Each structure stands twice: as structure tokens, then as C-alpha cells.
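Only one protein chain is missing; all other protein chains are in place.
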Amino acid sequence: MLQSYLPVLVFAGLGIIVGGAFALLNGVIGTRRPNPIKTQAYECGLPSHITRTFRFGVSFYMIAMLFILFDIEVVFLYPVGVLVHATKSVFVLVEILVFVALLLVALVFVWRRGALDWK
Amino acid sequence: MEVERETLRGRQLRARDLLRGDLEGKDLEEYVEERLLTTTLEKALNWGRANAVFPMTFGLACCAIEQISLVTSRYDIARFGAEAFRATPRQADLLILSGRVSIKMAPVVRRVYDQMLEPKWVMAMGACSSSGGMFANYAVVQGADKFMPVDIHVPGCPPRPEAVLHGFNKLQRLVRGKPDLGWRQRYNAIGTEEWARFESGEPTTEAIDRAAQAVREQRDMRGGSAGVAEEPPDSWGTS
Amino acid sequence: MSDELLRDEADVTERGVDRNTEDPSAPLMDATAEIAERELEGPGLEPEQEVLTINMGPHHPATHGVLRLIVTLQGERVIELKPVMGYLHTGIEKSCEDKSYWKVIPFVERMDYLSYYFQMEAFCGCIERMVELEIPPRAKYLRVLHMELDRIMSHLVWLGTTALDIGAISMLWYCFRERDTILDLFEMSSGQRMHTRYFQVGGVFEDIPAGFEKKVRAFCALMPTRIDQYEALLDRNEIFLQRTREVGIVSRERLLELGVTGPLLRAAGEPWDLRKVDPYLAYGDFDFKIPVGTVGDGYDRYRVRLQEMRESVRIIEQALDGLPEGPWISDDRKFVLPPREELATSMEALIHHFKLVTEGFRVPPGELYYSIESPRGELGCFVVADGSSKPARVHFRDPSFVNLQSLRDMSVGGLIADLIQNLGMLDPIIGGVDR
Partner (left out) sequence: MGNQLMPDAPGLELIAQGIEEGREGTVIETSVEHGKATLIVRPDGVLHTLSWLRDTPDQGYRFLSSLHAADYLPATPRFAVHYELLCRERVERINVKALLEDPADTNGDAEKLPELGSCVDLFPTAEFQEREAYDFFGIVFRGHPDLRRIAMPEDYVGWPQRRDFPIGGEPVLYTHNEIEAPRWFE
């Protein structure tokens, strides 16, 4: 059982090592000379007086939700694609088409509802 | 890594003891090991830093237009690895002061310079940022080095893009640890400065001798190790 | 529920007023008033109506130089805009008062650093009118030739940087490639790429070299094809159309009230161009058309400037065809240096040369305002002479400085992305704004 998962583990390990190296190496080698101005916010070269955080409008949240919704859909299509190729059964193909059709209806509803254009 | 004056002094004294052979035992190993670590790692880092300088989009005046034409295909600065112009000071290494720095803009320039991350360099492009240029008046700071350290001064108004590229190559050699020599070092003209003649009012040969002696003393103290090559540079200005 | 009903309800909550139907300055009043009286209620603001004042400061990639805009935002919408200038103030007008008339020319051409030939012409024209000095026809043609080349170069830099702001970075490479061919021509005729000081009081300081005419004709043959390439890239580019169409519209009367001139005014449908209306130098001998827009939005400004480049190429060709022979600088020794070979022989020439070189010529007391058409609008030069060899006052009416006042009318009520597009289409040169 472990044998079949070895490549995944090696791949994940390598990813973590290389990623970590890039992230931390900079901190280790880079010269560190903090000065009071460097830690302040950069606002086009002027001292910035923005104290409270800026609360984002509804439109940003709406677009983010829609993106997540339709992006996860694509993730589902990949394994199904492999399955259709392996089993070559029509039933799986029809099933996935129904899944996509459902999401198309959702997209048209959202589009007509006006959530896609920016306010 | 910029070295503070005291540590440099300390190193020089130890270098003198090393030369005279009265440094041994633990001091010797620690000194050699420290030199070994810094020189190779330092050289490798400097080589990387020199060949991937990220300039900052910081256009002030007419030199900014010539700076843009630096990036375009005819005078391509990408050949020297400096194509990625970053807008924010956080990701930029080189601040090219292209244009005249007015007194209202000086605090902004100083603030943006402070917000850049080390190691960082400054190139004063054009006569106006190097020395106030032709605008010797109330509104222009007479030279950016009045309020911030400047590494490279590129003359011209506006300097031709080739001149800026030459300045950029000089900066790369500076970063790589082999700073191009100023004309006084290159032609061993140290000690002929004017101030030596007028130190005591009227020109005296004695003042010149004292200056030359001071420089000779400085030269053997340095022992020719910390970067300033004794013999003329390998690339005789034709690099 | 029908879609229309939902749509109206959405509009109500959004408080925004559809900008195209109403007069642009109207929404400003009630939006800020609305915010002001809600501020009194206390901090319980919904996120949508929260107001943030931030400055698009002196060091910003999209402000075409060191211009600072204090922008008050409500979400993505710009409610209030206040430009702050002076970050590139170089005190040129004060320095000019300390220099003799010849030495003022290098100062004057460094104000608006893209249209340096125009500022030389504005200053030299003003001085020539004050001393009643007639410049020879060849000098007039050479001046018009170089000014039109400079107009094309200025529009190319504008097109490159503005398309970059909107997102088309490839335009930057193409436009600056053409700009370099023009700068080679400037270098050939005057020795320097930018700030050439080619115009002298009384004409031009040197005749054009032998191969210059052939090179300019080659450029005139090449340029229209390049403009076709730009138009092929941008004219029907969906992103460019969406970003520039129906954006930043200001009515013609409001623009005239604000004193806006140049491509901005012509894009709003007003055919006002000083070269046509009040021809100076040799513009009367050339026939060229003035491109005029209709709606006055960003897209019209882009079209007007591109068309102006084509017209400039036509003017250059006509100037080359009709280039008269003869002296390129007037021979009035009181204001113009005698030719070098004469110095060896005639005594008067030596005296004139010596006087001009040491003290410079004196202009009788008086003042004059002389204006020409620069790539950004009416560029006026006002000189007060007090009889000495140094001007008492030199003032430049810079088109970018006056046009910048219309930025507020264009951008208030729109999104931030439209503000950046408007600023690009307005084409301010901060050197000219701050002087």
C-alpha cells in the first residue's frame, strides 16, 4: 500500500524543502538593517494616515464567491475525465454532461440576476 | 555587506599583524575561517546581485524619458539583467534618480530610499540630480548627495542611453566588489589634491609631502587586500 | 421577479447616479453631502459607503511624472479629486531673469521636456516680435519641419505610456522605436537627442546637413504605415474600447470655461487650432486638416492625436518640398552672430561678435504675449523686457497646467481605472505643470 503512495510523498517532501529554502534563505543571507521609516506603510512616498483597515465592498465578496464556486467545478472534471477514458462507458459521460448543464443554469441565473457586473 | 568603519579598522589591524606573522593560534584560525566564509559566499552573492539588479520606476523629469528608452529594444538594459522595473521600493534594488530633485520632492525621495530594502544602490542620472545642474536656484536641491548616499553619477543633460548603460556597468562592477577606480587611484594621483597646496594659506611643498606620506601610510596599511587593486584594473576602461 | 425590478433596486442601494445622463458635476454634490450627513450618524457605515482618502502620490507609476492626486474613494468610485503640484517645481522662470536672452533658451526648453522645439519657438518668436526682427523664409520652414517632428515624437511618447497604463505594453516598444528614429533626425540636424537648442533668435543656429532631407523623406514614407499598425492594434481592441469609450466626457462649454485647449478641446468637437486659426511662421503655406472628435471621450482623444500624427507627416512632406534656398538665419548683426570666416577680415563683425558673445543683445523696454500650438494645447510665452540684456520676467502659459483642471470634471463619479485612463488621455507633462 505504501509503495503506491511513495511518489506522492517524495513529491510533497521535495515541494516543501525547495519552497522552504526559497522562503527562508532570503531571511538568513539577506542583510537586515531595520530603520523606523522602512517599517511604515508605503503610500507613494508620503507618510500614510490610513489608520483603520479598509472594509471591502460587497462586489468584491460576490465576485470571490462566484469564482470559487465555478473553479471547484473544474477540479471535479479532471478525475471524471480520466474515468471516462478508462471505462469508456456512456453512462459516466452523460452523468458529467448533466453536472455541467446544471452549473450552466446556475451561471445564466447569476448573470441575469446582475451579480456579474461591477457596482 | 557594508562594513562599518570600526570593524574595517579592526580587520586592517589584524591584517597587519597577520602580515608581520605575530598572529597565531586561535586568532589565526578564527581570522582565516571568517575570511573564507565571507569571501566566497560574499563573492557568490555579489555576483548574483550584480547580474539581477531590479531598478525602480522613479521618473522625475526629462531624464525619465531617456530612462524609458533605456528599457526599449534599441538600448536594451535587459542585456545586463536589469529589465524588471519594479514600481514599489520593497522589491527594487536600484533607485535611478532621473531628473531634477526639487525641495518639495526631496523628503519624498529620501523616504522612498529609506523604504527600499538592503542591499540598495542609487544612481544619480543626469546633471540635475548629480549637482543641481543648470538650475542653481531656490527650488532645486543642489545635488542628490546632499540628502542621500549616491553611488554612481552619470553626467549629461539628458545623458545618452549609452552613457547610462556605461554607468550601469560601472555600478555592476562596484557591486561585484571590484569598484572601478576613480581617476586619482587609477593614475596614482593621490596627494596632488588642491587642498594640500593651500592648507596653510600659501602653496608649500611641505604640505604636499605630508599629504603624499599620509596616503602612502594608508596604502601599506590597507595591504592591498580590501578591494582596491594596486595594479591598474584588468579591463583598462574598455570593459 | 422580473430582472428590471431587481436592477432598479440594485441601483437604489448603490446611491450612484448614472453619470452619462446627468451633468457630471451634479452627482458630486449629493454624494459628498450624503456621506457628510451620514458621518454625523457615527461609525455605523455599511462597507459600501465607507469613504477612504488616499493620495495617488508623487511616486506613482501611472501619474506620468510626479503629480500627486488626493483621491477620496467610496469603494471603487472616485468622489473627490484634488491635484497637488509643485513636486517638480524648478524655478525656471526665476532663473531666466538672471540670464541674458540667449542663455534663457536652454532653460525654456526644459520646462515641458517633450515639446522642447515648441518652447524654443514660443520664446524666440516672442523676442523676434519685440525687436521686430524678420527671420528668413528658410528658417521658417526649418522651424516648422522640426516642430512637426517634435509633435509626432510627443504624441508617440504619449501613446506608448498611456497604452501602457491601460495595459497594452507592446505599444511602448513600438512607439519608442519610432521615437528613436525621430531623435536620430534631431541628432543629425542639431547634435543632441533632446533639448537641442536648435532655434536661435533670428532663425536656426545651423543649416540641416546634406543627407537630412533624404532621411526625413524616408521617415515620412515609413510613419503612416507604422500608424496603421498602431491603429490595427488598438482601434478595435475590445479591452481598449471598453476602457476608453464613454469615459471622461466633459462638455465643450465646460472645457472652454476651464481654458482647456489642444487635442482635448478638439476631441470634444471644437475645431480650435492656432496653426489654422491664427497661422504663425510658415503654417499659412501648408494645407493640412484639423482632426475633430464628436463625443469627447477617451477614445476620441486617442483618435484625434493619431490623426494629428498623420497630418504632421503631411506638413513635413510639404515643408520639405517647398524648402526655400537662402540664409537659414537673419543677417541683422545686432542680434545674430556674424559668420566665422568674416571675423578674420572685417572689424565690425568682430565688434558685433564680441558684443553679442559677452553681454548679449539688448531688447527695448516692453512686454509681449505670443502663443503657438504645442502638442498639448496653446503654449504662450510672456516676456517683459526692461531694456537691459536680461529679461525682466519670462512666464509660460503651459497647456498641461491649465488642462489639468479638467481632470476633476472627467474623473469624479467614475472608477479608479477610469481616473488613470483619463489622466493618460489628458497627457500632462509635469515639467510643464510645475515649471
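The chains carry the letters A, B and C, assigned in the order they are written, with residues numbered from 1 in each.
Simple rule for what comes next: a residue touches a chain if its C-beta (ideal position, glycine included) is under 8 Å from a C-beta of that chain, and two chains touch if they have at least 3 such contacts.
Computed from a prediction, not measured in an experiment: that's the story for all the values here.
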Chains on display which the left-out chain touches in the complete complex: B, C
Absent-chain contact - pick from C:E80, C:E148 or C:D434: C:D434
Chain not shown: contacting residue from C:Q119, C:S371 or C:N422: C:S371
Option touching the unshown chain, where C:D278, C:D321 or C:E359 are the choices: C:D278
Touching residue (missing chain; options C:E93, C:D150 or C:D427): C:E93
Residue ranges of subunit C at the interface with the undisplayed chain: 85-86, 89, 91, 93-95, 97-98, 128-130, 132, 134, 256-261, 272, 277-280, 366-371, 378, 380, 382, 384, 386, 392-393, 395, 397, 401-402, 404-405, 434-435
Contact set of subunit B toward the excluded chain (per top definition): 103-104, 132, 135-140, 142, 193-195, 198
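The working rule: only the chains that are shown with their structure count from here on.
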Between A-B and A-C, the pair with more C-beta contacts: A-C
Where subunit A and subunit B are represented by their mean Cα positions, the distance between them in whole Å: 44
Two or more partner chains touched - positions in subunit B: 108, 112
Sequence positions of subunit A contacting 2 or more other chains: 45-46
List of subunit B residues in touch with subunit C within their complex: 57-62, 64-66, 68-69, 72-74, 87, 99-100, 102, 104-105, 108, 112, 134-140, 157-158, 160
Contacting residues of subunit B [partner subunit A, same complex]: 1-2, 41, 45, 88-90, 108-109, 111-112, 114-115, 117-119
Parts of subunit C lying in touch with subunit A, wherever the complex brings them together: 3, 6-7, 10, 14, 16, 47-48, 50, 52, 54-60, 68, 75-76, 415
